[in-house]
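Sharing a structure below in structure tokens format, with a few things to ask.
A single protein chain has been omitted; all remaining protein chains appear in their positions.
Just so it is clear, A, B and C label the chains in written order, and each chain counts residues from 1 on its own.
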Amino acid sequence: MLDKFGIAKRIAKELKDGYYVNLGIGIPTLVANYMPPGIEVILQSENGLLGIGPFPFEENVDADLINAGKQTVTTTKGSSFFDSAMSFGMIRSGRVDLTVLGAMEVADNGDIANWKIPGKMVKGMGGEMDLVASAKNIIVAMQHVNKAGESKLLSKCTLPITGLGCVKKVVTELGVFDIKPEGFVCIEYAPGVSLDYIKEKTQGRLVIAPDVKEMVV
Amino acid sequence: MLDKFGIAKRIAKELKDGYYVNLGIGIPTLVANYMPPGIEVILQSENGLLGIGPFPFEENVDADLINAGKQTVTTTKGSSFFDSAMSFGMIRSGRVDLTVLGAMEVADNGDIANWKIPGKMVKGMGGEMDLVASAKNIIVAMQHVNKAGESKLLSKCTLPITGLGCVKKVVTELGVFDIKPEGFVCIEYAPGVSLDYIKEKTQGRLVIAPDVKEMVV
Amino acid sequence: MLNKVVKNADEAIKDISDGATLMLGGFGLCGIPENCIQALVKKNIRELTCISNNAGVDDFGIGLLLQKHQVKKMIASYVGENAEFERQLLSGEMEVELIPQGTLATRCMATGYGMPAIYTPAGVGTEVAEGKEIREFNGKKYLLEHAFNSDFAIVKAWKGDSHGNLIYRATSRNFNPLMAMAGKITIAEVEELVPAGELDPDMIHTPGIYVNRIFKGENYEKRIEQITITKR
Partner (left out) sequence: MLNKVVKNADEAIKDISDGATLMLGGFGLCGIPENCIQALVKKNIRELTCISNNAGVDDFGIGLLLQKHQVKKMIASYVGENAEFERQLLSGEMEVELIPQGTLATRCMATGYGMPAIYTPAGVGTEVAEGKEIREFNGKKYLLEHAFNSDFAIVKAWKGDSHGNLIYRATSRNFNPLMAMAGKITIAEVEELVPAGELDPDMIHTPGIYVNRIFKGENYEKRIEQITITKR
């Protein structure tokens, strides 16, 4: 079974040289720490930055330079700033190669719910709805089950939808799942996790890929 | 009767301090030469410049710096460059206070025709259709009659329309005409021009303003 | 002569009255018009509709207006960091309309560009789409979203000149240039104010034609919501 760092490490393997990538808040942000060696990836922040660098040293903290999670950051070489309309413009027109998001629920048809829990204070969707409606390649990083032990990989989302049929892949502490017409296709299982356990914890349609293998992180 | 410089001089009197103004090609361009003293007017060029200055001295000619008529120009203090989408954005959203255009025909309801003559090579509308569709205050500078001696102030345009009901005022060599629901309202006549002559040369509905007076140029 | 400079925030907001609709630039607390917000608080203008990506924190940014119950309606994409906001929302004292961030940005741009509406895929199939027109282009569904109608836009820039030309710095740009184009009256506060002619015309983000009033702001706190650092 993976911890959140393991999930991030596994997703980092999806990165390719020259990719423009938008990383959501939470586990997705950690992906930046596991960039495969020898490749260059440009991180987009939807508040208006291409080329997010590491957190600044204390003396370089700059109130004018934050990421979409409102954390102070730095820039990498070749970075650029732009306004929020252009930022979502590049998202909508499919220029971002990969988007990694957290989620509360994912359905086996690629629907995602990650912005609102009925009965709780609604904080807003921020840029999530724009990202899921437009990104061409969305990977969800999340826990396989919620705190009540219920599967988050469902046949149908129960929470209010953020976007329809948009998720391409889910990486959880249990494995890696492609979303295909036949449902969640398990292509990798985490070390120490049995396929039976995955079946037990997956409520939506699950298919085990013929060439399923143990994840190498 | 006015010459083209007189028409430009008369239109210049419409300029107010702080106005943003778009001047079309031809007589309208001449308006810039007769700016009333003590006021500051910013000229917009729809290819992407606010703050058109005079033509450059020979040694300062810059191929990257032209106006919408493709003439080399300079910039004034406080100028800015922008792309063509923003340029027409500011036109469409009504930020340009005054637009001065030439025309082939103007109708007494404010319709304008100035881009195409059937049977002749069509060169295109350039930015004219955008300007006439959006500008809040359009003054047309033109000759009262065409080369065949026919009125260009009509009850209905005969040439293909550029825009509907958009012209607010027409200044010709014969006078100044506001376009009101009742038609062309002659508010000034040019020195040496009789109202009868204006009536003869105006095919569209013409009303002589009660306080009509001789133009002072 | 063309001079849009006013003395300070009080003068800049002098004709904003109760019930006005305001756009306020910024993302979180980054790039917010601190001086004007304080002036709105001081003048106690009420029943405001505020269009802004966020609603500040309890004791800074738009949160200061919320504390004094000056906001009737908040139009935002994310309002997460504000306990007073939550209280007023749950008690029904204040209304909130949540809009996807890209839709918010693009609707501002639409206003400034004279486009009455735009189509965006954001929100299709969600609550956001309720009551909205859906239209398919090239096999993909889009929502029709309208331009905003805002009495005032209040933005913060890094540098500005007496003609109202503005330059923003780093990610404090965010919504500021979009809102600057979208107010019936646009007010800009800047950290550095220079005479017209001192800014490079190639590097101006907001051409002065969009700006009605400009002043040099004072005592910028520039509070940071989440200081994250790399330890040496």
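Everything that follows uses one rule, which is that contacts are C-beta pairs under 8 Å (C-beta built on N, C-alpha and C of every residue); 3 or more make two chains touch, one makes a residue touch a chain.
Computed from a prediction, not measured in an experiment: that's the story for all the values here.
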If the full complex is used, which shown chains touch the chain that is missing here?
A, B, C
Could you tell which one of A:25, A:61 or A:90 touches the chain left off the display?
A:90
Of the listed residues C:2, C:89 or C:167, which contacts the missing chain in the full complex?
C:167
Which chain C residues touch the hidden chain?
106, 113-121, 137-138, 140, 142, 146, 167-170, 173, 201-203
Residues on chain A that touch the omitted chain in the whole complex?
17-18, 20, 38-40, 42, 44, 50-51, 75, 77-82, 85-86, 88-96, 134
Residue numbers in chain B that touch the chain omitted from display
45-49, 54-58, 61-67, 69-73, 81-85, 87-89, 91-92, 111, 116, 121-130, 133-134, 160-164
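By definition in this document, only the chains that are shown with their structure count from here on.
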Taking CA centroids for every chain, report which one is farthest away from chain A.
B
Using the average of all C-alpha atoms in each chain as its centre, how far is it in Å between chain A and chain C?
29
Calculate how many whole Å lie between the centre of chain A and the centre of chain B, each centre taken as the average of the chain's C-alpha atoms.
56
Whole-Å separation of chain centres (CA-atom averages), chain B against chain C:
36
Could you list the positions in chain A whose residues touch two or more of the other chains?
none
Where in chain C do residues touch two or more of the other chains?
none
